[in-house]
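With one protein chain removed, the remaining protein chains of the complex are shown where they sit.
Every chain is named by a letter (A, B, C and D) in the order it is written, and numbering of its residues begins at 1.
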Amino acid sequence: MADISRTGVAEPSAAPGGTPQSDPAQAAVLRRAYRGEFLRFVAVKFSGALVSLVMVVLTSFFIFRVLAGDPVDAVVGDTPATPEQVAAIRERLGLDEPMGVQFWEYLRSLFTMDWGTSYVSDKKVTTLLWERLPATVLLTATAMILAAAFGTWVGARSGWRRGSTGEKVQVGVSLTLWSTPTFWLGMIAIVAFSVKLGWFPVNGMHSTRGVGDGFWDEFFDVAHHLVLPALTMAAVLYAQYVLIMRTSILEERGNDYLTVARAKGLRDDHVRRLHAVPNALLPTITLAAAEFGTIFNGSVLTETVFSWPGLGLTFYQAIKIPDIPLLQLLFVFFAGTTVLVNFLAEIFYRFLDPRVRRSA
Amino acid sequence: MTPVLDIDDLRITYHGSRGPIPAVRGVSLTLDPGETLGLAGESGCGKSTLAAAVLRLLPPGTEVTGRILLDGEDVLTMGWGRLRAVRWARASIVFQGAMHSLNPVQRIVRQIAEPIVLHEGVERAAAEDRAVELMAAVGLPAWRAKSYPHELSGGQRQRVMIAMALACSPDLIIADEATTALDVMIQAQVLRLLKSLVAERSIALVMISHDLSVLTDTCERLAVMYAGRLVEYGPAHEVFTTARHPYSEGLAGAFPTVGDTAARRRPRGLPGDPPDPAALPGGCPFHPRCPVALDACATTDVTLLDVRPGWRAACLRVPATKEADV
Amino acid sequence: QDDGGKKVLVVGKVGLNDFEDLNPLDSGWVIQGEINNLMYEPMMTWGQKDYAPAPGIVEKWEFSPDGKTWTYHFDPKAKWSDGKPITSKDAKFTLDLIKGNEVLAGSETSLVDPITSVEAPDEHTLVVTLDKPSGIMNHMNNFHIMPEHVWSKIAKPEEYQGEPGQPTSGPFTLKEFRPKERVVLEANKNYWRKPVAYDELVFQNYETAEAAVQAMQAGEIDFLDSLNPEQATALEKTKGIKINRAPSRHLDMLEFNTGAQTRSGEKLGDGHPALEDPAVRQAIHHVIDKDQLIERILDGNGTPGVGLVAPIFPNYYWDPGADKVEVSAEAGNKLLDDAGYTQKNGDGIRIDPRSKRPLSFRLLYHSDRPAYADVVDFLVTWVKELGIELKPESKESDPLNKDGDAGKFDITFGAWNFGPDPGEDYEYYTCDRGRPEKAEPTGLTMAFWCNEDFDTLQAAEVAEPDVTKRGQIVKDMQKIEYDQAPQIVLWYDYALEAYSGKWTGFGTLPSSGGAIARQQSYYGYAQAHLVGGDEGDGGDSGSSTGVIAGAAVAGVVVIGGIVFFVQRRRTVGERE
Amino acid sequence: MTQAVVPVTEPLLSCRDLGVRFRAPGGRTARAVDGVNLELRPGEILALAGESGCGKTTLARTLLGLERPTAGEVFFRGRPLGYRGKDLKAYRREAQLVLQDPTGALNPRHTVYEAVAEGLRIHGLHHDERERVADALSRAGLRPAEKFFMAYPHELSGGQRQRVVIAGALVLDPTVIIADEPVASLDASVRGEILALLLRLRDELGLSAVVVTHDLGLAWNIADRIAVMYLGRIVEYGDVDEVLTRPRHPYTRALVSILPDSPVGEPQILTGEPPDATQVPGGCRFHPRCPALRDGSAAAVADDCRRTRLPVLGEPGVACHLRARPA
């Protein structure tokens, strides 16, 4: 009885789910559906990244303004200041304002991209950031490219040849590198290759005495300085990439499609190169992105040991003082970049990997 | 006429972490062109191992003895280059579980075309055209060519696998539990498709399953394996209905015929548990579970005995039943 | 020395990173001052012989009997690096500028405050009138005068960052300024005194002393200061490097919280009350074996500390002579017993009879100075003999200073670069500073110490225009401090400096064995020259070896790759 | 025992207008169960059959109270099922679940004893625990029970594991067992044994059971009645002998037809994929795949098939426009 009344209710008309194969229009329908889902995915991830960024910004304020106190001493230098000077400095830095006002100022500074001036110089900290950024990019990118290229290559091979002596050696080397304190490795490298052998400059990015004025003179000078820090920094990253790639390959290796590929008559290294590696690379991207933050960790230590004039060194210098506005900006920069990279990696990954293009 | 597949006294032993596992223990089989053979047996009896051995796809370190002739050529002794040439061109495999047998990040057309490019040296584009034709043959529309495996349903994926298996016009297709994971209705669809394609192109088919009724429906001949050995081998329908080996009989009984009043409210099965290949009992390996075991069964290792030409069973009782039959 | 025949002196610096600007009128950091001193000749400078005020741009000067009117006569030869003459107008401009600018005046209060007027009756004469006599006018704090024709156009002089190419009065001009990295000075070819004997002076930053020492060992730099004893030893052993061990004006000390309170007597912070008693402080002084510390920590590179003035200032240095506090636990214990600290608790720690608290003091030390950490070990061990306990606490410099300002400590470490003018330095030990007005942290009050006799002397010292008389007063002040012990100066450590054997002639201050770097003058670098005159040397061959090494590394990688490949080929069969 | 209390005619477990919806990805709604009326009589074995994804598992779980219905109600002994903790707990002493995959259904870290005793412990029945466990195990065919007490699941064969799961259900003396594909993951040769066990339990203990399966042969083997589901609805419901030998719904007919030696002649293979619960067609849910519509034998009611919804099947019968109006 109740049933009958319910039969009258109009139902959504049939969706083409029943007979899917024969309708070419469905390709378009599906594509549209996937695209919609992709956009929704992007939106979700984007809002997540946004929340993360907001958290970064808040954390930065909390850590450096609330936890860390009054940095006047850092500003005045070696010679002591009079109370009047101190007051003047506090006023100039806005430190005499109540926390709420400081927070408001802070928020405003975010939107105007005006992060204030460094405590130790009268320069804008953003200027300092831009000045030091290229050196960091050069170093980290070199290290990353080196590490990623060699790491994934070696990782893929050792994963593929699991149990072989070569694999054991590779994994052993990687684990050892992973366990080595970066700064110590740098110290040892300097002593061995610069001081004792004299192959590379001790530190810095340019020769102390200046080189010729030509582009190539400078290029080789910088490249020469780059070798040790880049290798030092690459060591840990390399280990990471080897281990990540190896794991991905191992996960991939158990899959039947590789047996199928072999059964089709592909030779072993084609199976690896055409099937296993591309598929294993995809999860590697996400994993590598998740480890992206460690690059900054490494850059602080490496740049410090090698006096490489990048952001890591700037951060270290700012700690020593501590130069709060600079630290604040660097913190937001490091964390923000990491958040962004992860966001992009997720999107990119989803874009690349058809397996996850559809969440259903 | 050379048989497509001629296996002689094949023995395969895995050397895993748990010690040697004799997965296949002396199997001999021949298959003529266009012939269809069903290979049945419960889990772990060595069916997939046997299939993989045909293309020498076993993991390194596996011990293989005996002889496998593919079109008269011994697979076990051929060089790697020749082996690669033979794989897929002579015999192809439709693997257990299509979900994992397709590369998830390659478009299916590319995967179907891959062996064509490899073995016939044609251009990618031409091979892909052929792939689309093959897809049509298995009932997949051309617009699906650019799909990724996860965009397809289970049945469609299995069709892709079949298209792929047909790609190089092999003489032999081995379908290892090609339909087990599918729903009944889809299973019926795929089976019918496979059957017609194989018949159309007179390809020999080895079909592996543990479902005797499916095999009986699809294949001319039936081979039942138990603990790495063939225990019965004969015409499909006869083996299914009047099995001479108690194991085959038990297995057949597990699949009742709807409408058969004898089976109504009377499920049948074998007592006991499947054997552990690493620790097989002495004598006839089936005797601990055998409802009609003789004392001799515990000590005599029975080999295949003729029931009648083309029908053999590995049971001590075979001659007796044969008499009774007469 | 370098390519193209350019002669370059490369100086390694640890701490070039502390500042980001080079404002000659506002040098908060020693290194800033050092660099500015190389570019700007002061009106009067510190005599190289004994730190006595000596002519700079000003040839000679005199003051009126009441010490309130000072007349300076400018050297007519003096000119800016752009060729324009340096006149008293420039000086007047600069003094007026400082006086009228709050920020700049802030760092020159003792100079600027007493000035009532500055007149330049002619190009070569400057007359400064004061409202009270001031000893500073003898050297005017080494302050730099700026060219009016340039600086009058600078809108915000306090924000001047240091720009290359600006006219200077000293031996160098600024060529390149990369904050935190590198400062390049170019020899001032128009220098009106003797121009320097090389072309460029580079200050290269190093994050750590170690890095700099390694660069020195690798021949990348020619000069390096602020070495620690091990580094000096290490460099001494390196071929072609020479070491200068020279007494300096730097000292390390212990400071006591002598009872932080405001002027109205309100208590500040949480210092231990027993430290208000000079007997306790002096008792501690008795167990500190400065010679042993110098031997063990500094490897002998230092002299035992007395007062704030280091022995390199003969005019001001006070030698305690017979009054010297002897190293004797016995004497210390007697002092404490006599002062009534006779009771001990179960752990053998003396009890303060007034507050009933055991004599257990917190000792703050800087977490980034390992030498202090080692001194702490000695102190803890030594004071135990007095029945006193020390509880060491390490802190970063910044929070440590903050605790110091707030009086939240018992004993802390401190360091000081004295002078050369005693006036400002001793200002910090007057009651004005020791007793802040309000009960809140004020910044840089020292031991919260207050002694009226000392204050009287300080007032007299500041106002004494006669250099010798002033010296005597300063000595008397030191004696009071030594007796009262608001702080215990541990040592005056030596400046340990290394220079390349290719260079020589560095001018030390004082000339009889002083430091080369961190001077308040330009002698150190300006007098240097290459050994054997003009002969430039090809520098190190680092870059070519580097290329070779790079090629070698690449080679190894390539070979490794080939080996890998070949090996894989061989095993390919087994893996299919 | 229990049969004496409950009159034979009154159903032990039933449901009325049961509906379960899930939120599916992409903001869609999956109507997994969409209007089901069902009755389980005491001592009866009811088979629930149908293609993958038609809602069998969901229905079974809802009957057990593991899933809360979004519409309709479940009745046990005539009373609506409560979803408060206490009510559910009481219900769960009476209705037990047997899952498809015995390997997964046993915690690999628990011994057989612990696995079987778990139900007793949850319900605080500490008295005679050992005896009860032993009894349940031997009733499930694991004899001597003590031999298995300390075994871990991975030391047992698949059939033995399923027996342990059944013993775990029996230990609480339930009246109803709901078995979701109880033998699907077992080896063919041991399947029969487990089914025989279920039959025996019914005969000996008077247990009622709902057996979810996609294998009609299995239903033929043990069930008394069968309900064939399609897309969240029951399309045909009746005695096994009746439904499987003379299927009336085209869907049931197709299912039966593809069996080997099928009693209905020519196999009718349905084209297309299994239906999607997020996209339920209007009219008769089966119409897009209906062979009767396709071959024209249902031309008379074709319009109804496409437009008119069928009433929910309340008692044995068939939900088909073709059968509703005998042609």
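The definition used in the following text is that contacts are C-beta pairs under 8 Å (C-beta built on N, C-alpha and C of every residue); 3 or more make two chains touch, one makes a residue touch a chain.
Note that contacts and distances are computed from a predicted model.
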Name under which UniProt lists the unshown chain, selected from "Glutathione transport system permease protein GsiD", "2-ketoglutarate oxidoreductase subunit delta", "Na+/H+ antiporter subunit C" or "ATP synthase subunit c": "Glutathione transport system permease protein GsiD"
Residue among C:Asn228, C:Asn257, C:Thr303 or C:Gln458 that touches the chain left out of view: C:Asn228
Sole residue of C:Val127, C:Ala373, C:Val467 or C:Ile480 that reaches the chain not shown, by the stated touch rule: C:Ala373
Touching residues (missing chain, whole complex) on subunit A: 48, 51-52, 55-56, 59, 63-64, 67-69, 162-163, 168, 172, 175-176, 178-184, 187-188, 190-191, 195, 247, 250-251, 254, 290, 292-297, 300-301, 304, 315-316, 319-320, 322, 327, 331, 334-335, 338-339, 342
Sites on subunit C contacted by the missing partner chain, in the whole complex: 208-210, 213-214, 217, 227-231, 233-235, 296-297, 299, 365, 367-370, 372-378, 380-382, 392, 394-396, 398-399, 402
Chain not shown, touching residues in subunit D: 64, 66, 85, 88-89, 92-93, 96-97, 99-101, 104-109, 111, 113, 118-119, 122-123, 144, 146-152, 154-155, 165, 168, 172
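In this text, only the chains that are shown with their structure count from here on.
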Subunit D and subunit A - chains in contact with each: B
Pair of chains joined by more contacts [C-beta pairs], A-B or A-C: A-C
Computed distance of Cα centres, subunit C from subunit A, in Å: 41
Interchain centroid distance [CA atoms averaged], subunit B/subunit D, Å: 32
For subunit B, residues that touch 2 or more chains besides their own: 80, 84, 153, 156
Residues of subunit D engaged with two or more neighbouring chains: 271, 273
Footprint of subunit A on subunit B - complex, ascending: 52, 55, 57, 80, 84-89, 92-93, 95-97, 100-106, 114-115, 118-119, 139-141, 143-144, 148, 150-151, 153, 156, 164
Residues of subunit A that touch subunit B when the two form their complex: 20-22, 24, 26-27, 30, 255-257, 259-267, 275, 278-279, 282, 353-355, 357-358
Interface residues, subunit C side, partner subunit A - complex: 1-3, 8, 10, 17-21, 27-30, 32, 102-103, 106-107, 109, 159, 161, 178-182, 202, 204-208, 211, 214-215, 217-218, 220-221, 368, 397-399, 401-402, 417, 428, 436, 442-444, 539-540, 542-543, 545-550, 553, 564, 567-568, 572, 575-576
